[in-house]
Every structure is written in C-alpha cells, then in structure tokens.
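A protein chain is absent from this complex, but the other protein chains hold their places.
The block that comes next holds subunit A.
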Amino acid sequence: MKVLLVEDEAALRQAVTESLRQTGYVVEVAASFGQAQEKIALYRYDCVLLDLTLPDGDGLDLLRELKLDNSPAGVLVLTARDGLDDRIKGLDLGADDYLVKPFHLSELNARLRAIIRRRQFQGQHHLVFRDLLVWPEQNEVLVRGESLTLTRKEYDLLLYFLANPGRVLTKEAIAEHLCGDQVDAADSLDFIYTHLKNLRKKLQERGADNYIRTLYGVGYKLSSE
C-alpha cells in the first residue's frame, strides 16, 4: 500500500517514514506544497498524510485539489495547529481523519489502516496474523477457524495491535487510543492491564498463546513469533 507523506519538518518526516515502512507501507515523501502538488498529479496513492502548515502553501488547499480531482486517496490530516480550531474545518473539506501533533506513531498506523480499509476494500478485506483471521467489517475474529467473542474495547485493542505488528506500544498510546486523546493517561493506566489480561486470556483459551508480550514499565508488543 502506497502512501504520500507531506511534511516539511525533516526529522519528523524521517521518523514517520521509517515507522510506516517498518509496518509495511510504501512511502513517498514531499517536503513542500509544490512537491506534494506534483506527486499528487503524477501518481496514485492509497492515502495522503497531510501536514497543514507548509512553508509554501496551505495544506488545506492540497486537500481541496484532491477533492476536486475526485482522487480515490484517503486523506489523514496532521496538524500542529490548535486542535480546537482546525479539526472540524479539515474534516468538513473532506479529510478522512485528523491527528493533532504530537501524535503516537502507533496511533497514526491505526488510523491509516482504518482509512485504507474503509476506502478500498469495502468489506472484502480481512486481516491475517499468525493463527488469527479478522473480518473488520463484520467485527469478527477467528482463531484457527473458531470464532472468538470479544467485548468492543477488547476488539478495538486487538485491532490496534494488528495495525502495529511487532511494534512496541506504550501504555499511554493504548490508553489514549481506547479512551480518547484527552484522557489523562497518568491517572488511567490501570485499566489497560485489566483489558489486556482479559484479551490475552481469551486468545490463550483458543490456543493463541503468547501473542502479546509485556515490556515491563513501557508497554506491550504483538509478537510475530
């Protein structure tokens, strides 16, 4: 899957690119409004990750252009502007989602995955990970063909892990993913433990053992071996 990252900050561009490539995306980058305009005109992308504040133009204009061209690409807006102002404006113009800087890379992966899934596969898509088979549109999880019943939050949690296979996910990132980014992670970490314990137990009961590993003091990781 091919994404275009439009971001003028070199260091951030590099970290995001690296993270996306590790997760399995083909990533192209544009450091300016001009470059982005050129690439959008020439190539097709599954999703465009769009920074709104570019040195030579407003990211929202790029969004408008994409919409005018009826581009099939999804758009995920990355904004450093105050979340209280621009969120809604970006979404009104047709962005699929937004993420306010600073963001968790794991959250970016999860959002990106969701956008691409919604845009392209229209229910035909399924996820496979080791013995797991997930039909996201039907909210169905199968372990070696057997159905697994999960609560909604457990299911969300599993999808979050599946969007970040092999990556270390911090407890804060998980807490914010499940309870919203305004949640005060410092006071609400205890619930993650409960949910993870339950998810692990259910997976284990179906024989999917040791999928989620704990990194003490830091977070968790979906292990591919």
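Assume a residue touches a chain if its C-beta (ideal position, glycine included) is under 8 Å from a C-beta of that chain, and two chains touch if they have at least 3 such contacts; residues count from 1.
Here is the rule we use: contacts and distances are computed from a predicted model.
Peer 1: Which name from "Aspartyl/glutamyl-tRNA(Asn/Gln) amidotransferase subunit B", "DMT family transporter", "histidine kinase" or "Mg-protoporphyrin IX chelatase" does UniProt give the chain that's left off?
Peer 2: Of the names offered in "Aspartyl/glutamyl-tRNA(Asn/Gln) amidotransferase subunit B", "DMT family transporter", "histidine kinase" or "Mg-protoporphyrin IX chelatase", the one UniProt assigns to the missing chain is "histidine kinase".
Peer 1: Give the residue, chosen from A:Pro55, A:Pro102 or A:Gly145, that touches the chain omitted from the document.
Peer 2: A:Pro102
Peer 1: Among A:Val3, A:Val16 or A:Ala95, which residue is in touch with the absent chain?
Peer 2: Of the candidates A:Val3, A:Val16 or A:Ala95, A:Val16 is in touch with the missing chain.
Peer 1: Out of A:Val26, A:Ala41 or A:Val218, which touches the unshown chain?
Peer 2: A:Val218
Peer 1: Among the options A:Gln37, A:Ser71 or A:Thr170, which residue touches the chain absent from this view?
Peer 2: Here the residue in touch with the unshown chain is A:Thr170.
Peer 1: List every residue of subunit A that touches the chain not included in the displayed model.
Peer 2: 9, 11-12, 15-16, 18-19, 22, 53, 80-85, 87-88, 100-106, 153, 167-168, 170, 172, 178-180, 182-188, 190-191, 193-195, 215-219
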